[in-house]
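Encoded as structure tokens, the structure appears first; notes follow it.
All protein chains of the complex are present and in place, except for one that has been dropped.
Chain nomenclature is as follows: A and B, assigned in order of appearance, with residue numbering initiated at 1 for each chain independently.
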């Protein structure tokens, strides 16, 4: 925080300057009291502006949860809609409690002594707010944490027991994800690009740059989903005996588009919001506000170019214009640019989106060939495009943007194609390997154990009739309620309650 | 709002301090003061700009709750009444906009020469706005609150109410009943207000009732109005059979319910944290704490209360009913939000978990009670907003933290706070008075209104309309048309279109 007021010695200095003037002490104190007043108001303004910015960004990121819910709901068959929406609501709700109690502490708990692997302070938000973190930062990070779990729930949709969901979701949001975010985003994380321990402490002199989480959020969610979907196996009927893929269409394209647009909307909190502070001047008219705006532009362009690339590519390959593919392409472009959004130029983001579209198309083909079934393509989209995004940073990151955001010396490594050497690329590849390894080591055994104990997959009967009817109290849609041709009032719509009678525990749904 | 320039006497002070020795004491003083005055004016402008930006975007979020209500209500009713309930939600916002502009705001916040603790009576039609206290953004924020109350009530009386009755009660509620309650609590001269400006000792019980974002003002008002409406109308046909068994009337789309719930959650971040109105307010005694910390903390308590209520409901209903139900979880979540709304700014995050846990059981309990008493509220609005709202008001009296109350409402250091926090029972007493006063006021006004509508046969639709659904009979057709007949039609002229009959009015 800038000090615009008078420091302790300033009063003495001022008195010296004034010399023998009538009342040097009084004048000095008068002037300094004015400057102190101005300074404290400026500080307050800075806090207010930065917190306003961060809070509204957090609200936008939260809106992504709604986007996920609608995207997932539209992408599954009608009979499993209630199930997947419940998991999305609970990602947010359970995540709120666990991230409050210990998740935030694992991720950002920093105090006297540091630990590059895991944080262990600020349990239950004790000592928050402090000079570094206010409640708004917690809220922003919570909204990120629940996004990771949302990704995974897409991969294992339509065939996973609800209890298994509760377990993996708690572990992912409460433990696996916070540790990865500690590595990259905490000031003392071993992979961090802005480590505060001192110069030379950065990995390869640069650290890995994952500005808003292509790796931290998307790869973590995608790889967890990959293991879950792989261990569960494909949905019944998804591949027939001769190995042909069947098209399992979601039940509502409208919901998919709704969800995609909401995710796009929320991504403007996700990427630009990751600056955390907007009132940071650089020079002249430039400041973090420029970076924030540029980040919004790169995000937009990457998604746009991925969407258009997908449109024409799928037209060539499959011969129709498919809005569902375009939506997924768009999201892949966003997932890819998330790592580099703040450190690449707008023109480069178009390249990022273009390639991410082909990454997604290629991985989807590979998945079909390997009989890997992921109802939302989440592993391919978030895992694959996320990894591409991390590599992209190592190729196209601009030096001046890195210096503005992460500081450091003038010779700090930047993108290979920008003439910044291969060190940043090496750090990015290390990040990919570490995240893949860590999530594999933690989540794969978890899913495997759940499978051994028969807690992972639902029974074939449940799967065929749909989980909504068997587990979640009924199907999601009732277009006909029986009143159209009812003669007896008591048979309208209402399911007569079984024999419990009037004293039963019915609670008027 | 502070001043960082030169006050009236400052110019002479500097001149005196410079004395006769400086070359040109007058000129120097004027130079310095002009600089400082410039800085001060810019700081003041910044203050206004930041506070208004914050308030306006909060108002937009609160407005988004109206969309949330529309989707929640649409999903919770049967398909045949969807057009009807969505129309009421659109009109809550539209009619409310006009009536709140013309007189509602004046009743609620019109403050002028003379004060009146019961009702405001200045600033009709926004005359005299903006002034140094209120800008247009404040009106917009309060309008978004006012329309939320009417939205709650429309849920309680869904699927069986005449549209004319809706127009009548909605105007009365948004234009008169709600503004007066908000005057009591939130206007600087309201008789229940916790920050009354008319003088020390004027606060009720020395504390006033704390209802930060309106568990009582918004949620109980809407919920109790809905209670009387639903009670006087009686249950929907077939909702309870002759032997008294409950029938399950499922809404037609769980997706819309989840969409609406998430939108309400999104909007609640404007509702609760936005109620600070100003974010650029530093707190004394700290370099980094200010209203911005309070705003953030409020967002956290809101999140935690809703989350806890959702998780509690999930397991509670699993134990009671044997399945994991997303619809119940959504309602539980909203109950947690309605409960924390009163206390969101003055309790610690850990306490908000208790608030949410309690509200989940309040809602489950009241729903069981409603089923037993054959009270039919399609959206559980009376139980949710009325019951959880009342619980939220009590919760303030139990868990309000001393320092948060001080920071937000000011007052002397000995002012009462939460009973369990060691702050005595006075705040709790004031909260109970608020519950009783709101219940009484809404009952006295809305009860007779619904009863009169009932007597004049304007309240409930005919059984035939109710069976067929209001969309077809009153609102020009069904909400959904999935098949338009073109799949297997022979004559082009019959596709989809209903051929116009000659005796109908022309189609436009």
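By our rule, contacts are C-beta pairs under 8 Å (C-beta built on N, C-alpha and C of every residue); 3 or more make two chains touch, one makes a residue touch a chain.
As the structure is a prediction and not an experimental result, all values here were calculated from the model.
Asker: Taking the entire complex into account, which one of A:89, A:209 or A:262 touches the absent chain?
Answerer: A:262
Asker: Which of these touches the unseen chain: A:324, A:429 or A:444?
Answerer: A:324
Asker: What does the interface between chain A and the hidden chain look like in terms of residue numbers?
Answerer: 2, 4, 6, 10, 13-14, 16-21, 24, 31, 35, 38-39, 42, 45-46, 49, 52-53, 56, 60, 77-79, 236-238, 240-241, 244-254, 257-258, 260-262, 264-265, 268-269, 272, 278-281, 284-290, 292-294, 296-297, 300-301, 303-305, 307-308, 311, 317-318, 320-324, 326-327, 330, 346-347, 350, 361, 364-365, 367-369, 464-466, 477, 479
Asker: Since one chain isn't shown, list which residues of chain B touch it in the complete complex.
Answerer: Its contact residues with the unshown chain are 21-24, 27-28, 31-32, 35, 38-39, 41-46, 48-50, 52-53, 56-57, 59-60, 63-64, 66-67, 70-71, 74, 82-84, 86-87, 89-91, 93-98, 101, 125-126, 130-132, 135-140, 143, 163, 253, 256, 259, 474-484, 486-487, 492-500, 505-508.
We take it that only the chains that are shown with their structure count from here on.
Asker: With centres defined as the mean C-alpha position, give me the chain A-chain B separation in Å.
Answerer: 30
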